[in-house]
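For reference, the structure discussed in these notes is given below.
Left out: one protein chain. Kept in place: all the others.
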Amino acid sequence: MGSVLGANQYGKAEVHMVTVTRDGARHTLRDLLVGIALSGDLTDVHLTGDNAHVVATDTQKNTVYAFAKEAPVGAIEDFGLRLGRHFVSSFEPITRARVHIVEAGWDRLGDHSFRQAGAESRVATVVCDTAGEWVVSGIQDLVVLNSTDSEFEGFIRDRYTTLAETGDRVLATAVAARWRHRSAEGDWDASFAAARGLLLDAFAGTYSRSLQETLHAMADAMLTGRPELAEVRMSLPNRHHYVVDLSPFGLENDNEVFHADDRPYGLIEACVLADDAPPAGPAWDPYPLVS
Amino acid sequence: MGSVLGANQYGKAEVHMVTVTRDGARHTLRDLLVGIALSGDLTDVHLTGDNAHVVATDTQKNTVYAFAKEAPVGAIEDFGLRLGRHFVSSFEPITRARVHIVEAGWDRLGDHSFRQAGAESRVATVVCDTAGEWVVSGIQDLVVLNSTDSEFEGFIRDRYTTLAETGDRVLATAVAARWRHRSAEGDWDASFAAARGLLLDAFAGTYSRSLQETLHAMADAMLTGRPELAEVRMSLPNRHHYVVDLSPFGLENDNEVFHADDRPYGLIEACVLADDAPPAGPAWDPYPLVS
Amino acid sequence: MGSVLGANQYGKAEVHMVTVTRDGARHTLRDLLVGIALSGDLTDVHLTGDNAHVVATDTQKNTVYAFAKEAPVGAIEDFGLRLGRHFVSSFEPITRARVHIVEAGWDRLGDHSFRQAGAESRVATVVCDTAGEWVVSGIQDLVVLNSTDSEFEGFIRDRYTTLAETGDRVLATAVAARWRHRSAEGDWDASFAAARGLLLDAFAGTYSRSLQETLHAMADAMLTGRPELAEVRMSLPNRHHYVVDLSPFGLENDNEVFHADDRPYGLIEACVLADDAPPAGPAWDPYPLVS
Partner (left out) sequence: MGSVLGANQYGKAEVHMVTVTRDGARHTLRDLLVGIALSGDLTDVHLTGDNAHVVATDTQKNTVYAFAKEAPVGAIEDFGLRLGRHFVSSFEPITRARVHIVEAGWDRLGDHSFRQAGAESRVATVVCDTAGEWVVSGIQDLVVLNSTDSEFEGFIRDRYTTLAETGDRVLATAVAARWRHRSAEGDWDASFAAARGLLLDAFAGTYSRSLQETLHAMADAMLTGRPELAEVRMSLPNRHHYVVDLSPFGLENDNEVFHADDRPYGLIEACVLADDAPPAGPAWDPYPLVS
């Protein structure tokens, strides 16, 4: 029996680049974490140690920095496309480039002073290969909570079921969402702002009978409201807030005092697609491969 | 040779309590992480295993939840004082209570919908004992950056020095600040908002010849502007942003493209006191003891 | 335009269960982190909020605990299969169960005393559905380093390349590896121990011209040495150790003093398959869906 090399990719991960643009005294700050994964004709590097087809990950890092100087960074989707196209067009053995960018937000304190906005970040994953280009935008670590208008009832009861039904609970999650665009051309900033707004409005405005229903409402609102989107994927941890039993102390607790638990947590995940969504191609291929 | 028991304390740490207050349809959310440390006549529990003087940490946790129901939580300084006074006054062997509270901020999305504001959090440490009460307020994980008006020149050069002087650099830090109040009575929310504003204004407005100078400017502005404060302490990691050398690619880099490095980092720390500051007593005793 | 529900799954994540088995005075400890993801006929819960097909994630958690009492836990692969088969066979709407288990190791200090062994952990992912069963074993956070017998030369040089070739470097990584079994029956503990040993021997024994070559050598050794394996997947961060330039201090540095950098890092990933590997089915479907 022998072994064969299957899918593989390599690149530089977590290049943390901050750029400052000066418009007179008023500066603009960008804060990007860039990861690159290249694939192609890379059998020899695995099997014989011949690196003739290898663009060093150090070179990839240098390219990120140089590209930020050679032209304005722009939306992270555009910056990803510039990088991806470069690697595929410049190196014959490289036939696919995946570029993953996480952008941290900063609020302005003054002309040249900034405060980091929070844990929430905007993400984009771009794939360029000889067969096409794919753009996925998204958001992560967006922590939201509804203090009412959430229930959980009517679920299956078996011998291991002890959970009581509840008509009023806290619903909290840390949104990890990705949305695939139909095209590799777009007004990415406007699209992102609108998609994020639809997501938040649906979270706040949906009466929830389960976190699945809330997930679907958010994804559906995004797809319905933004025709440039083909698919939305979300992973929503259900951050359980347990009503503390205050009865031993002679106190009622009418959904006022909660223990915010860390683990375990529910994890609710789904893909929702436009009914005419084009094929996803390699857009969702895993990065990293093992997680 | 024998051993003797020295300073000791024990308690429940990281009680994560979320409370919801209803004013009709409009809800208010609070998100607190509470830690308690009690000390007193606790020699027997260490030496003989006699727990007769021990308020169980589980009871301490219950007390946090019950107190949040029995009266409005209020400012974290006040909630800490309520808890601290309770433990010292209710249990004869307990002669000192330290209560440490970290509050996470949430922004409003709707009447009952909220988004977690960010990594920055407000903190308070309260100490109650038979000799007095001390209140320390503070802030942590407040990440700020100035993209200019920072230099670093004129430092010592020895045989191990390679750093070039610079007349223009990025200055970034994650502020961990604590400020000790003169009194255990105050309008804590107003004081906190004003102190934080003074800190941020001084960060943004100070031309910096070192992070030490910026630290001092922030602390001095707080002490000068807020007479209720006796002392300010800060730990400021210098989050180095290195100008990337783009010259191998034929590009200039006029403080435009930076590598934001993780480690190592400078760590700048100081106490600044009002010139008539009262003694600190146990206000700054370590919690945890070993870190 | 409308939307359609695509792939979805839900379950309880990170159930942290510790079990103690008593063989007289001598105890055995197990430390498992269990995650469950169920899928099936779950359209209604997403679209109409009807939970009639939902096995509550709280019930899933209870089942983990109860199963650990009802029979010995055994190898994590077997425990995963027991759980997975239960969910698929007990609930008509549930047609697939994915069970992911991470086991932390503990070293024995005494009959009933233990010390946690380290960051490295053993993992298993089991998928049970109406079409079959799949078992993936693995390891994560296994940090290894070779202080020589690693070079990196002959790679592509373009206008953004500054990296020097090196004939002798430190090679360090944190192994994340998964290996798919041909069958859902096996002597899991023996297989794991042997596979891990082959991986480590190949890491230590391979002269490396790139981390890709080392990855392939490890995977090939596992597939060649263990016929029960069909496929190996690895993600290997290249933890760069940079030779510190001591020449400004009049000192040579012959690969003796290194700066261990955090970010960015290379990320080398590949699948290697037995040349007669059966199809993977849903074995590698992502969990979580968005990461």
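Should a chain be cited, it is by its letter among A, B and C, assigned in written order, with residues numbered from 1 in that chain.
Basically, a residue touches a chain if its C-beta (ideal position, glycine included) is under 8 Å from a C-beta of that chain, and two chains touch if they have at least 3 such contacts.
This one's a predicted model, so the numbers in the text were calculated from it and none came from an experiment.
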Sort through C:S89, C:S183 or C:N255 and give me the one touching the missing partner chain. C:N255
Candidates B:A117, B:A176 or B:A194 - the one touching the absent chain: B:A176
Residue of B:V18, B:A66 or B:C128 touching the missing chain in the full complex: B:A66
Just the residue numbers, please: which parts of chain B touch the chain that's not shown? 1-16, 35, 37, 42, 45-59, 61-63, 66, 90-91, 138, 140, 152-156, 158, 160-163, 176-178, 208-210, 212-213, 215-216, 219-220, 223-224, 227, 231, 233-235, 237-238, 263-276, 284, 286, 288-291
Where chain C meets the left-out chain, the residues are 15-22, 27, 29, 31, 62, 65-66, 68-70, 106, 109-110, 112-120, 142-149, 170, 200, 203-205, 241, 244, 246, 248-249, 251-253, 255-262
What is the set of chain A residues that contact the non-displayed chain in the whole complex? 159-160, 162, 248-249, 262-263
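Assume only the chains that are shown with their structure count from here on.
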The chain whose mean C-alpha position lies nearest the overall protein Cα centroid is chain A
Relative orientation of copies chain A and chain C, as a Cα rotation angle in degrees, nearest 5: 180
Measuring centre to centre with CA averages, how many angstrom lie between chain A and chain B? 31
Using mean C-alpha positions as chain centres, tell me how far chain A is from chain C in Å, no decimals. 22
Could you state the distance in Å from the CA-based centre of chain B to that of chain C? 38
Counting only residues that touch at least two other chains, what does the list for chain A look like? 15-16, 62, 66
